[in-house]
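Take this structure first; my questions come after.
Note that one protein chain of the assembly has been removed; the remaining protein chains are unaltered in position.
Take a look at subunit A:
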Amino acid sequence: MYFHSVTLDKDRCKGCTNCIKRCPTEAIRVRDGKAKIIKEKCIDCGECVRVCPYHAKVVVTDDIGMMENYKYKIALPAPSLYGQFKDMTIGDILASLQSCGFDEVFEVAYAADIVSYITRDVVKTKDYKRPIISSACPAIVRLIQQRFPSLMDNILNIMPPVEVAGKIARDEAKKKTGLKDEEIGVFFVSPCAAKVTSVKNPIGIEKSYIDGVFSMRDVYSMILDKRKFTEKKIEHISSMIGVGWANAGGESYGTSLENCLFVDGIQNVIGVLEDIELGKLDDIDFFEGLACVGGCVGGPLTVANNFVARNRIIKLKEKLNKDASIKKYIEVDFHEFMLNVKLKKSDVLNLDEDIDKAIDMMKSIDEIYKSLPGLDCGSCGSPGCRALAEDIVKGFASEYDCIFKLKDRIKILAEEINKLSIKIPPVIGSDKEVKP
């Protein structure tokens, strides 16, 4: 079964229409007074988590207690973690994180350095369709599978940094400790809901190298608790390129390609992907689309304000090396860091597999849509009038779910009742003519 990280806390949900109207894939309906996420449509972008005034959208992450099931525990901090703390160096953060119960910390930022290196290499050798589209943001990859399937061939086929980090850390730990695969636990400290999903349902690889995904929020307070008692610093090895991945544009910078375009915010990305599909941006070499505003520092599981965090990352980068020492990993055949499962188009938008049937349904949708008020108020539980018309044709809603249609119908019936009520039967009153 397809797992989803974004779920609903029913007790908190008031059944308002904020989330249904903001969802970029129209994946939410209100039913029985509560929001309902259509899991096939949801891409885990986190928009509803941010927009819900009652905090009823919850990102399900793994329980930190699951660490106890493993003999050797490795933490993989996302680069965005470095932007969450005031007055803490990367070394401080890593040391405090390790003392939360991990045997080892392996920087995802360092894996990002490796991914940047491989990217620079493959874009030279392999003939990619331009623009090459980043595979780093899983919400965007899912969006492309759903709404821009013709652009799937443009997607860079390198594993995202978190999986590269997971693979290297796991392989090294196996060598170092002699433990078995299942005895080693690899845990990602994530700013991102979509990454939680992509560990359970991998994109482009058979199986994820990660065992669990912890929310950056949960780990944040643990790090602050440990901070005072941690003396030993951990030397961090990532460069300004790897750390830069925390912010939108960081990956683009790492490609060294001349003509890069980075766009953050899911609605903005949709607009630019439309332009790419129309061939309007063929002069761009590399496109980095990120669902969250600011990039990963704007993820729904972060603590710090995304603009503040972005600024901290910029400041941290100034003190870092320009390159990381990554030779030992890329001298090994780096093909093991490439995606090897072909991406599949999602059929969730299709009305019906059969084009004739779909055409019939589309005609019915148009008919119904014409009769709706066009206010897109959301009171019916669908995100807009067009979506309601679709839901009616698909059999998930009825015409009178629209309160305006219902009101009109009631008015007609009331008038009819009124008309009937003043009619008087002949035996009581009216003097009607009788003819043979």
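To be clear about the criterion, a residue touches a chain if its C-beta (ideal position, glycine included) is under 8 Å from a C-beta of that chain, and two chains touch if they have at least 3 such contacts; residues count from 1.
One rule holds for everything that comes next: contacts and distances are computed from a predicted model.
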Considering only the chain that is not displayed, what protein name does its UniProt record carry among "Anti-sigma regulatory factor, serine/threonine protein kinase", "Acetyl-coenzyme A carboxylase carboxyl transferase subunit alpha", "Transketolase C-terminal domain-containing protein" or "Co-chaperone protein HscB homolog"? "Anti-sigma regulatory factor, serine/threonine protein kinase"
In the whole complex, of A:318, A:333, A:353 or A:433, the residue touching the missing chain would be A:353
Of A:31, A:363 or A:409, the residue touching the omitted chain is A:363
What does the interface between subunit A and the hidden chain look like in terms of residue numbers? 147, 149-150, 152, 274, 277-279, 345, 347, 349-356, 358-359, 362-363
